[in-house]
Each structure stands twice: as structure tokens, then as C-alpha cells.
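Worksheet: one structure, shown below.
Shown here: the complex without one of its protein chains, the others still in place.
A, B and C label the chains in the order they appear, each numbered from 1.
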Amino acid sequence: MTVTKVGVLGARGKVGTAICEAVRAAEDLELVAEVDHGDPLGMLTDAGAEVVVDFTHPDVVMDNLEFCITHGIHAVVGTTGFTDERLETLRGLLSSHAETGVLVAPNFAIGAILMMRFAVQAARYFPSAEIVELHHPNKADAPSGTAHRTAEMMATARTAAGMGPCPDATSTELEGARGADVGGVRVHSVRVTGLVAHQEVILGTQGETLTIRHDSLDRSSFAPGVLLGVRSISRAPGLTVGLDAFMDL
Amino acid sequence: MTVTKVGVLGARGKVGTAICEAVRAAEDLELVAEVDHGDPLGMLTDAGAEVVVDFTHPDVVMDNLEFCITHGIHAVVGTTGFTDERLETLRGLLSSHAETGVLVAPNFAIGAILMMRFAVQAARYFPSAEIVELHHPNKADAPSGTAHRTAEMMATARTAAGMGPCPDATSTELEGARGADVGGVRVHSVRVTGLVAHQEVILGTQGETLTIRHDSLDRSSFAPGVLLGVRSISRAPGLTVGLDAFMDL
Amino acid sequence: MTVTKVGVLGARGKVGTAICEAVRAAEDLELVAEVDHGDPLGMLTDAGAEVVVDFTHPDVVMDNLEFCITHGIHAVVGTTGFTDERLETLRGLLSSHAETGVLVAPNFAIGAILMMRFAVQAARYFPSAEIVELHHPNKADAPSGTAHRTAEMMATARTAAGMGPCPDATSTELEGARGADVGGVRVHSVRVTGLVAHQEVILGTQGETLTIRHDSLDRSSFAPGVLLGVRSISRAPGLTVGLDAFMDL
Partner (left out) sequence: MTVTKVGVLGARGKVGTAICEAVRAAEDLELVAEVDHGDPLGMLTDAGAEVVVDFTHPDVVMDNLEFCITHGIHAVVGTTGFTDERLETLRGLLSSHAETGVLVAPNFAIGAILMMRFAVQAARYFPSAEIVELHHPNKADAPSGTAHRTAEMMATARTAAGMGPCPDATSTELEGARGADVGGVRVHSVRVTGLVAHQEVILGTQGETLTIRHDSLDRSSFAPGVLLGVRSISRAPGLTVGLDAFMDL
């Protein structure tokens, strides 16, 4: 078995700590550098890191990535704040390091990625489609970002397939009962103490329904997706956006 | 085994037909009269009916019941339209027939009755409570009558227990996402082709949730409740409102 | 809009009746022939049928298809009993009618097809995978054929991806508690009055689960899939097995 040497940037943060632990537990990976705020990036090259995982901050991530790319180290990036302009900058840097790969992904939870993918694939086959997302009551936004994005993507798929609006004979509605309308897909936000983060996509046609549900019970759910990225990135030179590019779907 | 003689009023209607079938299939019951629009009520006395089931029409039900009560026949009534005034009239009629019993119930689906009962019993123990009801898209009202009533009853139980509002930190809401507000209990109405009639009551407290779900997949779901009424009414002289009075809860 | 002329074989059977109804309700389809036991197949050619739907019987389906193929009529077939030998015979017949298409499918319920497809696609990303199928108590086999097939396909996908066995520390088991073992995927069969036909595929990885659930509440659930077949078959000359070939997955 080939063992890949992995460095982690943001290694002492909450997410970084969990990633270090996951890398340590994987037989085909070796954790060679744990770098955090104040540490020199040279730790990565000194340790011979082949892949770096970056869960840091929008303020420092571009410098981190420039260092990695110019030293031929692949990167798997979960840090937020990637505008189109930043992605373009990365493509520019990568163009002169043809063998280096960078993955930038907004979401590493494999279950969430598959839920969205399947919801979009199925959308064109079901006249009815609604989303119920359920979260703890400390959440500020309703619907959740994931639910909103899922609904938009499903609405786009429905339009592309030439489908009309979801059937709905509601003539008497208590305000809000039918949820929020996102491009014709109704989204309902449940907020209940004891819940973590859950989403259910309900699709229906004559005599049958298909329900795709994702339950995230623990913030560590990004770890398997990060490892999938680490294991895949060396075979994907250039810039990749979204972990699903590495999933055989 | 004692066998009870049962007559059915509205015997050729959709519901009546199903009830006749259920009575016929029960070993401890004998179907002795199938009466419908145009038939003389004397068929019931001629056949020696001990209990009558009435699923007819608000226009005729009071005449039917007067006949039953004055002839000492117990009645199980699913016909709608019972105002307080009508119930008072029944009590008056029954007062001079001390051994006769009449059950008037808005809902005979045992699962629905239990769902509502349990939801109300549990309401005082959970800071959070929401309802998701799911129906076919031909339904005109949102939320459903059952969901609305459940929410009201839960809200009353919460108030009686001195509970404050359900926790909810939502500060950014896409209109309707958080559902309809029924006395502080949020109700969400899903309308999807392929569904029949479903309701989920979700209660949450620290670290745990309790979900009570009722699925009605077939309109015949009233039959077991009607038989429970038929078997219980002879031991319950006077007027009884609601089938739960006969359930040992 | 081009309107396709459709003939139905087995038109007076339960399934055939539902299909006739669905064809009549579709604006882009015209029901031109309703053929059943005893009727001459010439009714199809007389009426100018372009596509024929066959839900008949293993004893007659091969004759029906030979007639259709030799007359250049496309066919969508839900009749059972297709052995490899029969499929080979069909391929032979079709080889001399290059523009004619025949679809043979064991399952036309789109939701069931997608559930299986998604379960297999997801299987390689989740260390844990189990199936719970729930049916009415009159069912003779446990697990259901669909659940058994789903588990087998998931097991194959897991093996292909080099995954080990599902984690399971059970050391004390009451006989049967952990379900049936189908290639390493545990399958649980629930039999409850009031249910129709339901299946839940539960996949889990660190901190998250993905659940894919199919609910079939009504035997009419094959209709949308049959129409999809009817609309697709003219663009698919030769033999196609399985409706998913016509789904853009």
C-alpha cells in the first residue's frame, strides 16, 4: 500500500482537529504536519506533505494555496469565501504547475451531496416535489441554505424537462401553511429542540412517492468526504469545484 | 358468545357499504337491517336491531335518532353537523329513555384519535412542538382540519402547563418557510401526488425528539372504530361524544 | 404536437384498464385499440397503432410480440415470464425489423426503479447499509423480491468498490433480531395491517445517514412508467430490458 503524506492547515481548530484524527486513523494516510495560525508554511515542505487540507479562514487561504501550488503540493479546501474571481486566480496559478490539483468544495458531507444529486436526478420524473428541512431552534435562517439550494436545483431540472407547476388545489390557506415557494418547489422549515440538521425531499407521482432523507447527527460528518478528496486529488490536476466530481455518480 | 343485532342507516352509501361488510365479517355481530334513503325506519324494529349505525345526512339524522331512541335502539353516529343545540336535543330525548345510549363522533379512525390524544398528553413535556401534515394535492384546505385541531389542543395543553413559546431563533425567513402559526404551534402542509392522508407531530426537548405519526392509506380506516362503538354503546346509556370515551386511555 | 397512436393488449384486465385510462388522459397519446382475450390482433393494424402496450399472460405474449414486430409496431411489455431464451428470440425477430423497438421491463414504478438505482450508486460511499421493507401481512415472501434484489445489487457495488463488511459489534442476539443477511446487507421485513408496499434503504457513515424510501400506496403506480416507455420506445430500435434505460440517470 502506498501511503500518502498529509498536512493539515488550521490543525488546531474544531474542524482541523477532527480531520487530523481522521487522517491518523486511516491506514493509507500519514499525518506529517499540523499547521495553525502563526506556524511557518515551510513545515509542510519540510515534512514532505503531498496533500494539504485547508480549513482556515478566507483572509489566509489564498496565501496558503499559493504556497502549496508553487511547491507542487495538492490541496483539499473547505475554507469558505471562494468568489468566481478567487477561483480564476487559482486557475491562473495552477496553469503553470500542470501536475498539481486543488479541490475547493462548499460541502464535504457525502450524504448531503448525494441527497442533492439524487433529488435533482429524480425531479423530472415526479409531478410533485417538496422539501421539509428540520433543524435545532437556534438556526437563524429559514429555509436552510442547503434546502434553498436543493429546491433551486430541482426547480431548474423541472423547467429543463418541460414540467408544469406542482399540482396544488389549495384554495383556503392559513398563512404560511404551504411553506416557502422556491422556484415552484415548496420548502418547509421545522425548528425543534433536540434536532441537529435533517432534510427530506419528497417526490410524488401517481400511486407512489420517493423520499430522500439526510440526517446529520454530528459535526464530524465532513471527515469521510475530506478523506475522499485527499485520496482523489493527486489524480485530478487543475482546479476542481465540488466533491461530487470525485464521486462516481 | 352473545351476538348483537345491528342495523345500518345509509347502508348503500360508500361508507355504509363498508360498514355493512365489516359487521358481516364480525363473529359477534349480525347485520339485520340495511336501510337507505326511501326505506321505512320500521325495518330496524322489524328486524330487532339492538344497535344502529348512522352515516347519513344532517337533514335526516335527527329524525333517525329520534326513532331509535324512542324504540330503545342504541345508536353509533358518524353523520356530521352536530351543533351544541342538536346535542342538547339528543340529551333531552335520552333523558326519558334511561337505558339507551347514543355515540356521536366526528372521527372513527382509531389511529387518528390516538395520535391526537398522545400529542396532547406529551405536549407539556416538550418545549418544542410542530406538526407536518401531508396529503394528496386535491385537498382544498391547508392545514387539514385534523392538524388544525391537534395544534389547538396542544397549544391549550401547553398554556395549561405554564409553558412559554416554542424556542425559535429564526431571524431571516423566506415568507411561509416556518409554516402556519396555530396558537404558537407551527403547522406545515405538504401536498404531494401519491400521498393519501398523513400527519406527523414532532416534539423535542434536550437531546431527544418524540414523533407521533398517523398514516391513513385507505378510506376504510373508520371501520374498526365503528365496530368498537357498536360493541361499547349498550354499556353507555345517555349521550357520549367522541369515540375516545370508549377507549381505555 | 405529434400524437402517438396506442393500442393496449389485455385492455380489460385490471392493469390494462388503468393503462387505457392513462393513455386516454394523455394529450400526446391517442388510444386507438383496446384488445383482449379473443379479439383479433388485426385490430391493432386496422387502427394504425404505432405503439402497443402488453400486460397479458406468458402464454400469449410471444405471439403478440411476433405480430407487433412483423408489422413494425413498437411494444412496451409488462407481462412476466421473460427468460433469457425468450429475450434471445425477441432479439432474433427484431434483427430483421431494424426500426422497431421492444421494451421488456419487470417493474414500471418509477419510484422503485430510482430507489434501487440511488441505493446502488450510494452504496460505495457508506460503510453501513441496511434495508427495511414494510408490507401488508398477506405477503407470502420475506424479504420482498424488490428488497432482495436491492440488497444483492448493493452488495455487488460494495464488493466492486473494495469495501469490507458493514461494522457490527453485536455479540448477544435474540434470534432474527439482526434480520436476514443478503450478501452482507441486512434486510428486515415488517408485516403490518394497513400498510401497502414500502421500502427504506438506510446508509450510514461517520456522523450522517442517508435514507432512500419508496412508498407504493396504490397499484396504479405503474402507469407513469408505462407512458414513459410508450413515449421513448420509438427512438430505441431493438430490444431494451428495464425502464431505467429510458431514464436520464
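General observations
Everything that follows uses one rule, which is that a contact is a pair of C-beta atoms (placed from the backbone, for glycine too) under 8 Å apart; a residue touches a chain by one contact, two chains touch by 3 or more.
Keep in mind that this is a model prediction, so the values were computed, not measured.
Looking at the complex as a whole, the chain kept out of the display touches A, B, C. Annotation: of C:V76, C:A119, C:L134 or C:I212, C:L134 touches the absent chain (contact as defined above). Which of C:K5, C:H188 or C:R213 touches the hidden chain is settled by the complete complex: it is C:H188.
Note on the undisplayed chain: of the listed residues B:T17, B:T45, B:T89 or B:T209, the one touching it is B:T209.
Although one chain is not drawn, its touching partners on chain A can still be listed: residues 111, 194-196, 215, 217-218, 221. Taking the whole complex into account, chain C touches the unshown chain at residues 126-130, 132, 134, 137-143, 148, 166-182, 186-195, 202-209. Mapped onto chain B, contacts with the missing chain fall at residues 109-112, 114-115, 118, 121-122, 124-126, 203, 205-221, 223-224, 228, 247-249.
As a working rule, only the chains that are shown with their structure count from here on.
Nearest to the overall CA centre, using the mean of each chain's CA atoms, is chain C. Once the centre of each chain is set as its mean CA position, chain A and chain B turn out to be 47 Å apart.
Look at where the CA atoms of chain A average out and do the same for chain C: the two points lie 33 Å apart. Within chain A, contacts with two or more other chains are made by residues 126, 203, 205-209.
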